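First the structure, in the form of structure tokens, and then the observations on it.
One chain of protein is taken out of this complex; the other chains stay put.
Then we have chain A:
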Amino acid sequence: MKIVVGMRQLADLVEELEVADSGVDIDRDFVKFVSNEWDEAALEEALLIKEQVGGEVVVVALDEPDVDQTLYSAIAKGADRAVKIVGVEEGWTPTRLRAQLLAKYLESEGDWDAFFTGVQAADDLDGQLAGLIGASLGVAHAAVVSKAEPEGPALRITQELGGGTLAESVAEGKVVLGVQAGRQAPRYAPITRIRQAMSSTTIESFEAPEVELGPGPKVRKLYPPESKGQATMLEGDPVEVAEKIVEIIRTKGLVR
């Protein structure tokens, strides 16, 4: 089974993020970038499948800050190839653009069986990436996958639906998965192995093609959440608290 894993670089959230002068992006000059934790779960799941049934794992990412580190780590953990999509404009890449670029890459790669990526990311909390790629390639897509196990040439997929419900389905043929969690926590990549990967592996480059995005939303302003006032604790026995509540409701003009 040949699985392609899409990975993203994000600003490390332990950093103090600041809005850049442009007002539509974070200041990327002084923050450290790390890989998206859901993508790591996707990679882990892909590696487990490879260990079970053999095959190939290819990691692919846009050329974002510190991305080499993430790709070499993936190699150190057991991925076979790493591909970097180069020539993308610096700064934040909208998810729709990312989806188009990855879809183009997948078209050129051709013979893959499954594409895994994290179900969401700090800059894609709606989890659109996997869905958009599936749609643009016309390939089956499943989101919030918590388990993907090989079953013959197919994959048995467990998804988390709302309210603690799980759904199981079997995907035959090409499939795009948004992975929520792997069967086990992402493994550790020893630094020695990462360094070995750096000296023995070459990251392949894939020139970003021109893509038509069409009309879509545009970020107009990026700003830290505004504080929305504070809660007031009402103290006293229940009768007093009830009286205070009535008083507040009255002064706010909610009742007459």
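The rule we apply is simple: contacts are C-beta pairs under 8 Å (C-beta built on N, C-alpha and C of every residue); 3 or more make two chains touch, one makes a residue touch a chain; residues count from 1.
Keep in mind that, in the parts below, contacts and distances are computed from a predicted model.
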Quiz item: The hidden chain: which UniProt name fits, "Fe-S oxidoreductase", "Cytochrome aa3 subunit 2", "ABC transporter substrate-binding protein" or "Proline dehydrogenase"?
Solution: "Fe-S oxidoreductase"
Exercise. Sort through A:V53, A:V86, A:V170 or A:I191 and give me the one touching the missing partner chain.
Key: A:I191
Quiz prompt | Residues belonging to chain A that touch the chain removed from view | solution = 12, 14-16, 30, 32, 34, 77, 185, 187-195
